[in-house]
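Contents: one structure, followed by commentary.
Missing here is one protein chain; the remaining ones are kept as they sit in the complex.
Lettered A and B in written order, each chain numbered from 1.
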Amino acid sequence: MTNGKKLSEKSIGAVCAVVSIGAFIILWYWGTQATQLGLLIPGPFDVLKAVGTGIVGKVGRHSILAHAGYSLLRVMIGFIIGSLVGVVLGLLMGWYRIAEAIFNPLFRIIRPIPPIAWIPISIIWFGLGEDAKIFLIFLASFSNTTLNSMAGARSVDPEIVNAARMLGASERKIFTTIVLPASVPNIFAGLQVAISSSWATVLAAEMVRSSEGLGWMIVAGMNNNDMIQILSGIVMIGVVGYILAIIMRRAEDVLCRWNKSGK
Amino acid sequence: MKRRVALVVATCMLAGTMAVPVSADELKGSGEKLIVGTMANALGLPVHWAQEKGYFEDAGLDVDLEIFATGAPINEAMAAGELDVAVSGMASIYALGTGMYTYIGDGVITTGGESIYVREDSDIAKAGADEDGIIGSAETLKGASILGPLATTAHYQAIKYMEHFGLTADDFSMVSMDYPQAYQAFVTGEGDLVANKMPYTNQLEEEGYVKVCDMNMVSDSPIIDTIFTQNDVAEERKDDLALFLECYYKACEDIMANEDERKEVAVQWYADEGITYSDSDMSTEVAVKDYFTRETVDTDENPLGAFMLNIGKFYVDQEMLTDDDIKNVENSIDKSFIETVKSRNAES
Partner (left out) sequence: MKQKNKMKYFCISVVSVCTVILIWFLCINVFHMKSETVFPGPVKVFNTFLDKLHTKAPDGATLQAHLWSSIKVALLGYALGALVGVPLGIAMAWNKWVDRFVRPLFDLVRPIPGLAWIPMFILLFGIGITSKALVIFLGALIACIVNSYTGIRQTKETHLWVGDVFGASDSQKLFKIAIPTALPMIFTGLRVALGTSWTALVAAELLASTKGLGYMIQQARAISRPDIIIVGMLAIGAVGAIFDALLHLVEIHVAKGMNAK
C-alpha cells in the first residue's frame, strides 16, 4: 500500500518535471521561431541535435560524454578535498572560539575572491596542469562547506549541550555526539551548494589551458562564436549538474531521515 | 586525395634530404624536452609546420607544443616556468619588460588584416576620410566606445587611431572583449567601433561594415611578433635554441614558397584547435601575413627586436610600462642565436 503511494508520488513528480522542462523548451523554440531571437541564438532542437551528434561523434578530440567525464573527474577531486577541509574547518570554527579567532579573518578575506580571479595566481603556483584546475574547484567547494558547517555548529541548542555537560560528557564527546549530528542538515545544505558551485567552476578551471572537458567546449565555442557548441556545453553542464544534485539529495534523504519535515 | 598524399610524401622526402646536410657537426640537439607555447594562428603555424615535417626531430630536438588563445596566458605560463620558449604576439612586451626573458627571434610579419570598423550609417563613417585615407573626425570620435581585447594589437591600434585625430586614451573607452566576442557584440549592435583581426575583419568586410583604418595606416611599422625564451634556457641550451630557430625559419621559407600547402595545413590545424577559417579568410591571411626567412631576418633595415622597442616606447607614453621596463626589453634582445642560424645558412 505504502509502496503504491510512493510510486504515484514519484510519477507525479516525473510528469511535472517533464511538463515544466517541456514548457521551457517549447517557449525557447517559439522564441527562436516567431521572434527576432532566432537570428541571435539557435533553437532547442538544433542544440539537442548537436548534443546527440556530439555523444555519438566528437567535439574537438573527444565525444561529449568523454568531455563530461574529464570534467567530472576534476570536479570530484576538487570537491572532495574542498568539502573535507571545509567541513572540518567549519565545525572547528563554529564550535571552538580559538579556531574561529585564528581562521576566520583569513577565511573572510579569501571567501569572496572568486575562482576566476585565482586563475593567474594558481598558474604561478601550480602550473598549467590538472593541479591548478583542481585548486580552483577546491576553492569553490571549500568556502561554501566551511560557511555552512560553521553555521551548523553554532546552531546547536545550548540546552542540550549544557545537559550533556551536566551529565558529565567530555568536550570531545559533546563535539562528536551532539555538535556533529546537529550540524548535519547545515552541512548538507553546504554540500549541495558546494557541489553545484564546484561543478559551476569547471568552466573557470578549464579556462586554464585545457583541451578537453565541458568547460573547454564552451571556451572553444566562445573563441569561435559557435553558439550551438556553447549551448551544447551549457546543456551538458546543466544535465550533469542535475544528476549530481539528485545524487546529493538522495544522500541527504538517507543520512538525514530524522530531519525531514515528513509532510 | 592520392595527389595530396603524394605531395605530402614528396615534401617530407625533400625535407628529409634537406635536413641532413644542414645539421652540421657544430650544433647538436640535446634531445631534452623543449616546451614551446604559441597560438593556433599564423604566428604558431611555422612551429606546427616544423613539428609536422619532422624538422625538430631531425635536428635532435624534442619539442612539445602548447597552444594558448592569446598572449596573456603565454606570459603567465612563462612566468610560472611552464614554458621554455614563447612564440607570441604584442603581449610579449609586458613579459620582456620584467627582464626574465631573452628575445631570440622575430616572428610573423603582419601587414594588414588588423583594422577598425564602424557601421555605415554612423556619424563616424559620415565624417569621411581625411588626407591619409583614415575615416572619422575628432568630434564624432570623442566619447566613442571601441570593442576589442586590451593590451593587444587591437588596443594599440585603437590608441593610435584616436591619436591620429588628436584624442587621448581618456577621450574614448576601450570595452574589454576578446576578438570573437567583440565581433559578435559589434554585429548585434553594440559599441561604436570594433578593433579586430583575422578572420573577423574579413567577415566584417564581407558584411559591409566600413573600415576606418588599417594597422599600416596608423602604425609606423608593420607588426612583428616575437620569439623569446627563459633566461636560464638561453644560457644553458644555446644549441637547442639555435636549432629551434633554424627549424622555425626553415618552416617559414616552406610556408612562403608553397601557398596551397600553407592554406591546407593552416586550415586543418586551426580546425583541430577549434578555430574555423573559411577559404576566403585563409586567402586574406596569406595576403597579409608574411614570414621572415633566414636571409631577411635581422637585417640593417630591420634589426632584431626593433618593433618591440618601438612598441615599448609607445607604452611608456601610455604609462603602461616604465622606463626601467624598456631597459629590460633592450637588454633582453640577444642576436647571437639568429647570427648562428644565419651563418650556418650562408655556409650550406
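As a working rule, contacts are C-beta pairs under 8 Å (C-beta built on N, C-alpha and C of every residue); 3 or more make two chains touch, one makes a residue touch a chain.
Since the structure is predicted, the reported quantities are computational estimates derived from the model, not experimental observations.
Participant: Among A:69, A:114 or A:181, which one is in touch with the chain left out?
Facilitator: Missing-chain contact among the listed residues: A:114.
Participant: In the full complex, which bits of chain A touch the chain not displayed? Write them out.
Facilitator: 12-13, 16-17, 19-21, 24, 37, 40-41, 97-98, 100-106, 108-121, 124, 143-144, 147-148, 151, 154-155, 158, 185-186, 188-189, 192-193, 196-197, 199-204, 218, 221-222, 227, 230-231, 233-234, 237-242, 244-246, 259-263
Participant: Determine and list the chain B residues touching the chain excluded from the picture.
Facilitator: Output for chain B: 72, 75-76, 79-80, 91, 94-95, 97-100, 145, 147, 149-152, 169, 173-178, 181, 184-185, 188-191, 318-321.
Rule of thumb we're sticking to: only the chains that are shown with their structure count from here on.
Participant: So the centre of each chain is just the mean of its C-alpha atoms; given that, what is the distance between chain A and chain B in Å?
Facilitator: It comes to 40 Å between the two C-alpha centres.
Participant: Would you tell me which residues of chain B are touching chain A in their complex?
Facilitator: Touching chain A from chain B are residues 66-69, 73, 76-77, 79-82, 178, 180-181, 183-184, 188, 274-276.
Participant: Where on chain A does chain B make contact in their complex?
Facilitator: Going by the criterion above, the answer is residues 40, 60, 120, 123-125, 127-128, 209, 211, 219-220, 222-226.
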